[in-house]
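In this view, the complex is presented without one of its protein chains, the others remaining in place.
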Amino acid sequence: MKPALIASNGLAAIREHHPMVHHITNSVVMNFTANVTLCMGAAPVMAPCIDESPEMVQFAGALLLNIGTLDHTLIDSMIAAGKKANELAIPVVLDPVGAGATSLRTNSANRIISEVDISIVRGNPGEILALAGKHGKVRGVDSIDTIYDCIEIVSSLALETGWVIAVTGSTDIVTDGTRMVGINNGHPIMSRVTGTGCAATTAVACYAAAVEDCFEATTGALISFGIAGECAAEKCKGPGTFVPQLLDALADLDEEIIGRRARTEVLL
Amino acid sequence: MKPALIASNGLAAIREHHPMVHHITNSVVMNFTANVTLCMGAAPVMAPCIDESPEMVQFAGALLLNIGTLDHTLIDSMIAAGKKANELAIPVVLDPVGAGATSLRTNSANRIISEVDISIVRGNPGEILALAGKHGKVRGVDSIDTIYDCIEIVSSLALETGWVIAVTGSTDIVTDGTRMVGINNGHPIMSRVTGTGCAATTAVACYAAAVEDCFEATTGALISFGIAGECAAEKCKGPGTFVPQLLDALADLDEEIIGRRARTEVLL
Partner (left out) sequence: MKPALIASNGLAAIREHHPMVHHITNSVVMNFTANVTLCMGAAPVMAPCIDESPEMVQFAGALLLNIGTLDHTLIDSMIAAGKKANELAIPVVLDPVGAGATSLRTNSANRIISEVDISIVRGNPGEILALAGKHGKVRGVDSIDTIYDCIEIVSSLALETGWVIAVTGSTDIVTDGTRMVGINNGHPIMSRVTGTGCAATTAVACYAAAVEDCFEATTGALISFGIAGECAAEKCKGPGTFVPQLLDALADLDEEIIGRRARTEVLL
């Protein structure tokens, strides 16, 4: 199936079924990503406490784990919820924010991936390299590696782990080790707004809650999210007015816009 | 007094006295509801830690408890602050977000209502039914019950408990068991923005801090909040641009707008 069609079919499925997406995520982006979830057509729930996070999973079409502002309690809760999701065959999407920057983040990400079966990981190059045990040049939650530098490592990592991996930047790469697509949607202003990476992961989790094939879900989500970013960039006057426009653009996405704007290349 | 007049008189009282409204609330909506409080004309304070939450209550005109992202520490803090509010005769407003969805939420809501004298509860039908010990068809923090299905249960619950109860949806119902009003303000786009229910509870708490009669406070608040939602819906282009417009509309509310737009029916 053509990537643009994957994106628009997936969006239609989200809007038909309104799946719930359970986020255990960082405090910086909770409001923003809850609104992204709603604008995609899915229903957000955020239940961080371990005494309910696994129970809440049963209502969810996907579980998103984001380690942006972590502590041990939250990681324990993520693992408990992740194990429940595995039991129920609900896809788990990991955003390893800042992996590689501090030991706590790297170790927590490693603990999650060793105890929970992850379906999809989305991160910037440095974060993904950190998961691969490579030394990414990570500075805090940023990264200075370019995506093309790490294509081979990412392919091998996907094959070895069974994850679908999305490495995002000015070009996004999605691979499951056997398939790989490059996505050239999006806009530079997105890097000037906090949480756009986290929000891209939310888009992926919404798709994963409605689309069986995780590679297709991830590809479709990043095309849609990137296109919404472009549409918003055309209407805003700066990074502040970009945010409400991005949410409107997500809500306004349709087959025609996606078909016209999707810019992808099959790399594998 | 006519509901529209209750709404505009209450708003005038808030803007004259700028009461402080102490929120112990969920992490998703903190920023949004703090801004709602300011736009209503009141002053927000959010002091979640038990070592100061009761002390902070003394400055407040109302205490709002919202269990949207709860843990045991936070519930303990809510109860300590609630008891202090009861001592000082400060109204306590409860938003039982997701009660009925998980045991933790249902049990925490029940613990709060058994240890604290609550003045007002606002929730969707499923949450209110869960407090009544009825099996609401609750899915996460959503609900699929309609409001008219639960009018009798809600009336009895109000009489039995002494609470003013607001069940919100496309029509809002407010009752103290002897009086009941239906409010037909608001706009469907509000359900596509995270935290509009929580924000409605904030509006109620602002009114409760300035208006003696809790039934009138709740009625007036939901009329005002619904009208602001309508005004914002006319100016926005989608759920993203709706949020800043809603805050502007709250700040712009006046007697004329309220008088012209209030749509209520006395049900009891």
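Annotations for the structure displayed:
A and B label the chains in the order they appear, each numbered from 1.
As a working rule, a residue touches a chain if its C-beta (ideal position, glycine included) is under 8 Å from a C-beta of that chain, and two chains touch if they have at least 3 such contacts.
What you see is a predicted model, and the numbers here were worked out from it, not measured in a lab.
Among B:Leu5, B:Ile151 or B:Ala251, the one in contact with the hidden chain is B:Ala251. Contact with the chain that does not appear here is found for just one residue of B:Ala12, B:Leu38 or B:Ile151, B:Leu38. Listed for chain A, the residues touching the missing chain in the whole complex are 26-29, 31-32, 68-72, 98, 101-105, 139-142, 192-195, 236-241, 243-244. Chain B residues in contact with the hidden partner, per the touch definition given at the top, are 20, 22, 27, 30-31, 34-35, 37-39, 43-49, 51-52, 55-56, 59-60, 243-252.
By our rule, only the chains that are shown with their structure count from here on.
In the Cα superposition of chain A onto chain B, the rotation angle, rounded to steps of 5, is 120 degrees.
Centroids of chain A and chain B (each the mean of its C-alpha atoms) stand 33 Å apart.
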